[in-house]
Structures are given as structure tokens and as C-alpha cells.
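Left out: one protein chain. Kept in place: all the others.
Presenting subunit A:
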Amino acid sequence: MHTSDRHDIEIDLFRRALMLRHGYDFTGYAPASFKRRVLALQAAVQAPTVSRLTERLLHEDGFVRTVIGRLSVPVSEMFRDPSVFRALREDVMPVLATWPQINIWQAGCAHGEEVYSLAIVLRECGLYERAHIFATDFSEEALARAEEGIYPLHEARAYSDNYLRAGGTGSLSDWYVARYNRIKLDESLRKRVTFARHNLVSDGVFGEMQLIVCRNVLIYFGDDLQERALGLFRDSLVHGGFLCLGNRESLAYSAMADDFERLSEETAIYRRGIRARRTI
């Protein structure tokens, strides 16, 4: 049997153990990228086999945190895809400004790069004091990092560049202090942010949101799981609320497509239509 076929069997057992022992369900994830991440986890913790990972998952209490931390791949950037943040600033913020209270759900927040980016946009648009950002992820490790708001100094150039291309009105360095090899985002940006664990596979809707930002999370999901998450987003949005997906994500193949209007071809920002809210 080819090693790769043996891996498939081992990964299947690993996935079941993760589900039965810890309640994390990865069955709906796209299999090819999931496989890569399990093998990367195996390499990172220097386990001789995937089966050894399964054994540690069953018997070592703290191990699941590491596992989820690794499987989650919190790869992000501040102001990633600047044109999207420009559209949020120029097209979405003026509408948000018409609501007395602005609730924002940032789902799959990774290490918080997008949370602080959004907070900066809100501050620069004078909307921050009215806003509340709920930043969620299913990885505790990622959330802990997100709360710190500390990033490697060598990323600062790219982040600043993104910030300016996204229409930033000042300089990104107004919002962080650089120390040693790191930058730390201004504490005040966190004042109206709540970090919380939320699993898009198993948890429910999230209140009355004016804006939901969930980028580069759905690409990892299979069809059913994607539909589930989109259903959560639709049902968490107020009428006229906005949904911002990743650049390669869309509602094109979704049954939810009719409930939304796309703002432009260039960015995957949608507005929830005025049709009556469906109850599930």
C-alpha cells in the first residue's frame, strides 16, 4: 500500500478520535488541505506516525489545544487584500454610520490581524465608540495570540503598505509601538473588542450584527459546512447588514445567494436583502 493511502486511513482514525474524545468535528472540511495540515502537525510535534498523534490525543489532556492550534492555520495579515479594506472604509462604513450601534462579528479571526485592522478603520472613520467587535475563532491558541496583538517586526513594512493601499489616513505606526523584534498594537484598539471561542461547525447564531467579516475560512469547508456557516451569517445579520467574504469565496453556489446582493464584482462584500427573515 502506498504511504499516502495509509495516511488516509490514519487520518480518518485521527479525525474520529478528535470528534469522539474532544467534540471537534472535521468531517465536513475539504479533505486535501486537511490532510496536509495533519501531516504538518505530525512533522511539527515530531510524531513518528499519524497514529501516534491519535494516541496522544486520546491520552494526553493538554494535547488537543496544540492540535487545534496547528490544524487551524491562522495565516493572516493586517489589511490583507487592501482593496477589500478600502471598500469597507469607503462603501460600508458610511452605511454603518447610519446605525446607532454597530455590531461586528469577525469570524475566524486568527491572530487578530483583521480585528485590529477593522478597529483602526472604525477609529479613523470616527465610528469606534459606537462599535462592538466580536472576534471569534475555534482555536484557543489563536484567540490568546489575538488578544495580545503582537506581531513580528519584519511584517510591519508589508502591513503599512497594505494600510496605505487600503486608504489609511495616517500612518500605521501611529497605531503600534515597536519594541525588540515585535510590534504591539495600541491597547485602546481593543477597548471595544470581545474575543470569544466559537466553532462554525457546531455553535449557533451570534446576535444582531451590522457587519460580518469571515474571510478565508469557508474555502476550507466542504459544501454542507459552507452552507451551514452561511446560514449562521444570514441569520445573525440585521436586514441591510453586510457580509464580507474572502476574495476567492462567494455565494455563487449557495442556496443563500438570493438572500444577498453583491456590492461589486471586485470584492466579495454582500448586503443582506430586505426579504423576510427565514426561521430554521
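Note that in this section a contact is a pair of C-beta atoms (placed from the backbone, for glycine too) under 8 Å apart; a residue touches a chain by one contact, two chains touch by 3 or more; residues count from 1.
Heads up, the rule we're going with is that contacts and distances are computed from a predicted model.
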Choices "sn-glycerol-3-phosphate ABC transporter ATP-binding protein UgpC", "GMC family oxidoreductase", "Gluconate 2-dehydrogenase" or "protein-glutamate methylesterase" - which one is the UniProt name of the chain not shown: "protein-glutamate methylesterase"
Absent-chain contact - pick from A:V73, A:V95 or A:L263: A:V73
Touching residue (missing chain; options A:S33, A:Q101 or A:T194): A:S33
Where the missing chain touches subunit A, by residue: 2-4, 8, 30-33, 35-37, 40, 73, 75, 216, 219-220, 223, 246, 248-249, 253
